[in-house]
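This structure is in structure tokens; I'll ask about it shortly.
Apart from one protein chain that is not included, each protein chain of the complex appears where it belongs.
Right, subunit A next:
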Amino acid sequence: MGKWFKSGSPWIWMTSGAVSICLLSVLGLLLLIAVKGLSYFWPDNIYQWQLTDPQGQEYRLIGEIYDSEEVPTERLIAAGRQLDPNVGKMVTRYLVKTGNREFVDLDFRWILGSDIISRSQPKDVAVIERSKNGDFFGFPVAVIEDGTRLTGVALHSTLQSHIDRAVKLNDQARALQKEDIGSINYALEKLRLKERGYELDNALTSERKKALDAQKATLNEQYKMLEARFFDLRKEAARDALIIRDMRGKDITLPIDSILEVTYANQLSFIDKVGHWFTGMGKFISQDPREANTEGGVFPAIFGTVFMVLLMAVMVTPFGVIAAIYLHEYAKKDWVTKLIRIAVINLAGVPSIVYGVFGLGFFVYMLGGSIDALFYPEALPAPTFGSPGVLWSALTLAILTLPVVIVSTEEGLSRIPSSVRQGSLALGATKAETLWRIIIPMASPAIMTGLILAVARAAGEVAPLMLVGVVKLAPTLPIDMNFPFVHLERKFMHLGFHIYDVGFQSPNVEAARPLVYATSFLLVSVIVGLNLTAIGVRNHLREKYRSLEH
């Protein structure tokens, strides 16, 4: 044993243990996110329990099992819970999502295994996804069409057709509101600013005012027309209702225009569930969020993240590449170069929040404030560029990711054999020509790698964005159909911030948690995917130049 210790072998095992722990935790983490994120879309079975409460009363509960754990009995007793002494040392506790938020105190509750009398899976229990107040669990009883109760019809198919109708009408109404009415509002605002601009220049002549007023009047007329149509559509959609029996045994009338989907979870076959799972994911990616971001999709957040990151890529690439070319091709080995190298390392190491502070002070307040004073005086005191927005976020992250592009490009440049450069110069090309025709094309995969890494870094960065432009809920996307189509001054939504916001700022964290896992999974898969691509490109590049060297 002593000899064994002396040989150092146990310590080597310890180091190998460390690697294994690191490896396992990375994989475990990814697996955890994947499992929790993907299971969000899987339709769970709905159970019905008969339970006794501590007073001995029996009651019924319908819901989905969210979580379960083993708890020492003593802890429960210490917490003031009265328990049958012969339940044993441990008792199972289930977290149940009961839905029906407006009718119960808590839509999540813990039930103890020892309180359960019976458990069943009723076939005809329906999960109703609603646009407000979360899910509803219950047994559909009848459909009311325009005030009259329909009898003698197939309940499920009638319900489905009525829901389809309401969803379609609601979609039309929403499109009308977002596109047509939105653009009229936008045009009206533009007119107001134009008028104010004339006023500031003392150029608001009576003809101009008349012309503006005429335009305003036509727009207002259109607005009224569209509004009337919008209300018609909404009214039409609100025609029907559903009578449904909840777990207390009460019949409740739900307006059908608040219902998005009905699923009979306990009737679904495995194939149905897989289908459901895929459509769930599709909706998650393509839909707008609802209920203060705790339900619905994350489309605006995806859009905002992608848009901001692309904008950033456009800004960071030229600077990063030029800096790398300077450092590798042009710089002499003197103190200036050394300073620049230290600057690059430090830019990479400065905490991201510091960039946020700098971006807020310098870009938003100083630059943006000056832009407003120069170009948008008519909108003041409401800021245009002088408040956080997507442009400033992209610019801030461009500085943040600059070192990533530099380091990666420089590595690519250093892999190009000098014989290639010398060959080009020997054939009479100037240095600039060599650069343009030979070096940059050869380094382009490396530049690509740097760009991908920068994009991956930027996509996951949240702290600086909280200061320079990200918001919980942006009413409009940075791109829309109103001239000039791209609105760089707008605030935007971001996947990373969405996770922080929904996970920590929402009133019902328990309900929102699965959605946060799903969002996390989306973000992680994008970022890990980007990184793997970058690694792949880089490895491919290495192989290519290795063959060039000989």
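Convention: contacts are C-beta pairs under 8 Å (C-beta built on N, C-alpha and C of every residue); 3 or more make two chains touch, one makes a residue touch a chain; residues count from 1.
Methods note: contacts and distances are computed from a predicted model.
Asker: Determine which name in "histidine kinase", "ABC transporter permease subunit", "NADH-quinone oxidoreductase subunit L" or "Homoserine O-acetyltransferase" the UniProt entry assigns to the undisplayed chain of the complex.
Answerer: Result for the unshown chain: "ABC transporter permease subunit".
Asker: Looking at A:Leu360, A:Ala518 or A:Val537, which makes contact with the chain not pictured?
Answerer: A:Leu360
Asker: Among A:Ala265, A:Val344, A:Leu391 or A:Ala443, choose the residue that contacts the chain missing from this document, as touch is defined above.
Answerer: Within the whole complex, the residue contacting the unshown chain is A:Val344.
Asker: On subunit A, what residues meet the omitted chain?
Answerer: 1, 4, 7-27, 29, 32-33, 69-75, 77-78, 89-90, 318-319, 322-323, 325-327, 329-331, 336, 339-358, 360-362, 365, 399, 402, 406, 430-433, 435-436, 453, 456-457, 459-463, 466-467, 496-497, 499-500, 503-504, 509, 513, 516, 520, 523-524, 527-528, 531-532, 535
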